[in-house]
Each structure stands twice: as structure tokens, then as C-alpha cells.
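See structure below.
Yeah, one chain of the complex is gone here, protein chain that is, but the others are all in their spots.
Lettered A and B in written order, each chain numbered from 1.
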Amino acid sequence: MAINFRTLPDQELLYGARTCQGCGAVMAGRMALKVLGEKTFVATPACCFAATTSVFPQSALFVNNAVTAFAASAATGSGMSVAAKKLGFGDDVQIMVISGDGGTVDIGLQALSGAAERNDNIIYLCYDNEAYMNTGVQRSGSTAYNAWTTTTPVGPASKGEKTKFKKSLFEIMAAHRVPYVATTSVSHPRDFMEKMEKAKAMKGCKVIHVFAPCPTGWGHEVDLTVEMGKQAVETGLWYLAEYENDTFKLNYRPKELKDIAPYLKVQKRFAHLNDADIAEMQEIRDQEWERLKKVFRLED
Amino acid sequence: MVEKVADFLAEGEADYEYMMVESEHSAMAAALGVSMMGARAFTATSSQGLMYMAEMLNYTSGGRHPVVMVNANRALAIPWNIYGDHSDAMAMRDCGWIMLFAESGQEALDMVIQAYKIAEDKDVMLPVMVNVDGFTLTHTYDVVDIPEQELVDAYLPSFDTANKMCLEHPKTLCHSVGPDYYTEAKIAQQEAFEVAKAKIVACDEEFEAMFGRGYGGLIEEYCCDDAEYALVAMGGTVGTVRDVVDELRAAGEKVGLIKIRGFRPFPEEYFQSVKSKFKAMGVIDRSLCFGVGGTVFGEVKSALYGSEMGLKGFVLGLGGRDISVDMIKEMFAELKECPAGEYSDQPIFVGRRW
Partner (left out) sequence: MGKRAFLSANEAAAYGVKLAKPDVVSAYPITHKPLWWKRLRISWQKAKQIMNI
């Protein structure tokens, strides 16, 4: 589905949020609501998004919103969508769950799995900033290999996060055979908003995993959020993809994967890595890319 | 009971949406979502399931969403035990839910209907937990009167609330608040419980007028007018105590029964009003508040502040152990030996093996 930026509404449904400068998560929320419109009901767990938009007596959201428990966002959204159906709300009403990576791939995964299995009519948007940022940069199942976090500190005996790959929400949700799963990035607004538009037009459980750099947690300059997203895609550390109708599709394939060093070197969370560490990470990236090529049935 | 709730759908006798969720945590989270949209929500749980949804209980109560839930009272692990006692509900006594305890299948049916009327009252707006003793009630059979739908419709108006999401006036529910407002939110809940005390009684009286069955609201006294010794009980045990009171009364003994129907809000005023009525009062607890004793006993003792009656706290029927007629007679016998002003500071375990 094509998005025409000229005809997007000027109306902002999310502004005045108390986020850090350069917050990728709030960009995701803003763009998502631009597409979904004012007839959207949001459920969000305790996370950066909730803590920066919904602290009484203020709200940065101009749509209905509920702040629910960490593990409960998908189930709360499910309940809202089933009630909306029962109460006879029209098809133009959207239920969006917006939750961070920790709230999705860790504590929220069970509830999301249930919602996916029931195929409840929700759009589940996971903004991935690769750690628990709201609570102070603790690692999650989505944290990048070798990244410093406050629970994977760097020292003589530690190089940061030990798990070599991010938990693949995309493949986990595809395995639930929901109508639509996509990965995207706040650095690619057209890709992101078109995927939101596509999800909006579908019934059932749609899951969109959006890469959302975090200057505070990653330690990059606040004006580099978009650049970080772009580099992640160009280096193959992140990818833009879709799953629908039992088919996996990679939306963008870099001609050749860029060197990851420049991406890592502007982020303080990777500042401790030496050339050998970076070479190892690049090798892991290559292996992961080979694996993804099989998932997406790509030729060499 | 969720099976029977599903049967009604399969038979075409009901038209609710039925969400089969993957956990109790999600069951309550979904019920919260349903209620936030302004729809009437129901769920049921028991034992470990209640523990697992604990977090969401405070969300529904703090958000003032009038969900109704049946809890089949069962023991908590460990040791793993599937049988009945009140450990589960008592562990959740401070979760901000109204907690009612049914004595029979009939009362369980009637209580669910009453629960919605209480919960959805505009001045209450609190979720209600209908407690039904696991196995001794949930799995035993009795003749039950099923009211006419038209009469229930006349008793229970459809759910209407301002505390919901609204397209015309979008709002944020379950807000985060700082120290500036949290206290006032909690005071509002406490005040709602005070309102609920009267509403529980009023809803029961209205029910009695329409259906011919009343239960006393928060409390029922049985043979207490001239009683010298009274036992306090909750849930299915009440029925057994009732029989024993009849038997002992026939033998000329001045014994009575106090049935606590509303545990939250707690009928403190009632206990204050009877603090010099009896020679001695005993409390039957089916749960332990470790380091203190019987959970209900602690509440009763507190409500009887200043009383000169003898007070005894009995703990029995844990993990499904039978509460026999003989045990109840034994407790009444102990009360007769209890001098005025004396109270048990340690739980008295009735029917212990060693």
C-alpha cells in the first residue's frame, strides 16, 4: 500500500511527550498514529512510551490510551478488541498495542503468543531500542551482542551482552501464522508507514517490529537516531521484511552489506570493542545473513 | 465452571464473546481491556491461578473497573494440593476487590448476579470476587433454583459507566501518577469500600424482595439472639456449623453462628455491635496468616477492640481436610471453657494429626 506524504493528515495525535531528545520510540508512535488516525485505542505497558506520554494529570496522546501491566499489553489489547466487536464499534476502529522490546520478546511474549493464536484483531507494534530503557538500560532478549548495558557491564571479565543474536520476534510471530508480520525502522518512514497502512486494512493479529534507536541507552548523538537506523539496515544488522500468506519477503536487500565498524564506533555502548571483537561481530552478521537468505529464499 | 459457561454458548443459550486465553494473567488483563471499553466482563479462577493474576487484580481495582470473578477457593502450593481452603483468597485480601463468600450453590448463583449490581454501582465501581469453596461446593450437587431471565434483567440494569474509553472524548485510563496524586486515588478506593458496605446490604435486600432469597448482606446471624457462644465461619463450612447449631440447640445449648458473607469490605460495625453480646466467640479459619494465626481471626479480633468476651481462633480444613460435625462440637465445647477476657494468641489447630 502506497503512502502519499502530501495527503497524510497534519493532525498530530502524539505530541508533547517527555521523551529524551532523539527518541526513536516516540517517532514510531507518532508515525503509527498518523496512519491509524484518531479512531485508535492504544494499550501500552509500563515502558518508555507510557512513562513519557501518560503521567497524570497530563497526556501526550490524543487518542484513547490505557497503561497496563508489563506482561499484559497484548492481552489487554485483545480484551479491548473483543469488547469493541461485541459493542458494535465499526471496522474503522483500530486497537494498537505499543510496547518495547523487553515488554514484547521477554515478559510480554506469552500474552502476545495467546493473542496471536486467537488472532484477535489488534496491531501489535514493538519498538525495539535493544534494552529496557525506561528502567535504566538493562539488557533484554533483544539486546545486541557485545552491547554494554547496566546489567551487562563492561570490565576485564566482560565485553557486554553475551547472547550472539537478538531473539527473532519476526520469525516467532510468523510461526503463529498470523495474517501479517513485518520488521521496519523509524529511519525508513515510508516503509514503516506503508506497513502500518497494510496492517490497518487487515483483520486479525498484525505484528510490526520497528527498530527504534535510543540515544540515551546507546550513547550516540541525539541527531543520529535516523542515521543509526539507516546504518543498521545497510550493514545487515537489521532488515526490512514481511510475512504474509505463508510467505517471507525481504523488502530491501543492500547491494553489499556495509562494514559495521562505523555504526558501532559512534555508539558508546560499543566503545569498548577492539578490532578483533568487531571482526567477530561482522562474521556473526555474515552467518546470520546467510541464514536469513534461506528464510527469504534469496539467491546469492 | 468455565466449561459450563462454554456449554451455554454451544447450546446457543448465551451470546457473550468467549476468550480462551493462555493464562490467568491474561484472563484478568483481557477482562480489564473489556471493562475499559465499557463492556461487562467475567472471568473465573482458583488457587495458583489467582496468584498468577495477582498483578492484574490491582489494575482492575485501582482503575475502578467492575469486573466480576468467581474464585473457587483452593489451597496454595507448596505442598501442591488441589483441594479446598481459603489460602488463595486470603492472600489477595488487600488487592482492592470486594470479596464475598458463598455458602451454597444457590448462593453462588445469586451472588454472581448481585455482584454485578454492586460492582457497577456508580458510587462503588469496584471489582467483585465471588468466592466458592473448592470441591465442597464447586463439585457437590444440590437442588438450585434458576431465576427467570426477565426477573434478572429487571434486577440488574445494563452496564453504563463514564469510566471507559470514548471516541468523542479520548482519555487515558490506568494513568501513571506521582506522589502528588497517588494517596488521593487510594483514599477514593477506601471511600468506595465504605459505600459498598451499604450497597451490598441494599442489593441483597432488593434481591430478596424480587427473588424471595436474602442472605443478610455482609453478615448473617443464625440463632444468635440469646446465644452465649458463637462461632464465626465463611463459605461452605457455614452449612455444617448451621446443622451443628440446630443439633446443640435441640439439646438446650445456647449456641449461635455468625456467617461472614462480606469479607471485603469487612463488617467491622457488626462486630463492634456484638462485642459484649456473647460469653465467648470462636473464629473458624481455613487459611493461615503466617506469623500471626488465622486470617479472619485477626480481622475479627481487631474489629472487637475493647471487647471483654473470650475469643478463640481455630484453624482447620486446610488443603481440603474435612471439617466434621465433631470438630465443630469440639470448638463449641472449647468456647464454653473460655473465660471472659481471654483470647488465644496462638492458632488452635483442630483435627491435627500431630
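Everything below uses one rule, namely that contacts are C-beta pairs under 8 Å (C-beta built on N, C-alpha and C of every residue); 3 or more make two chains touch, one makes a residue touch a chain.
Just so you know, these numbers come straight off a predicted model, no measurement behind them.
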From B:22, B:85, B:204 or B:220, the answer for touching the chain not displayed is B:22
Residue touching the undisplayed chain, where the options are B:57, B:99, B:137 or B:350: B:137
Of the residues in chain A, which ones touch the absent chain? 79, 82-83, 86-87
Could you please point out the chain B residues that touch the chain left off the display? 1-8, 13-14, 16-24, 26-28, 30-31, 34, 39-47, 49, 68, 70, 72, 74, 82, 102, 104-106, 108-113, 115-116, 130, 132-135, 137-149, 151-153, 156, 158-159, 212
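Please note the rule applied: only the chains that are shown with their structure count from here on.
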How many Å are there between the centre of chain A and the centre of chain B, using C-alpha atoms for each centre? 43
Touching residues of chain B toward chain A in the complex: what are they? 16-17, 19-23, 25-39, 41, 55-56, 59, 165-167, 170-178, 181
Using the touch definition up top, name the residues of chain A that touch chain B in the complex. 38-39, 41, 43, 46, 50-51, 54-57, 59, 61-69, 71-72, 74-87, 93, 110-111, 113-114, 117-118, 120
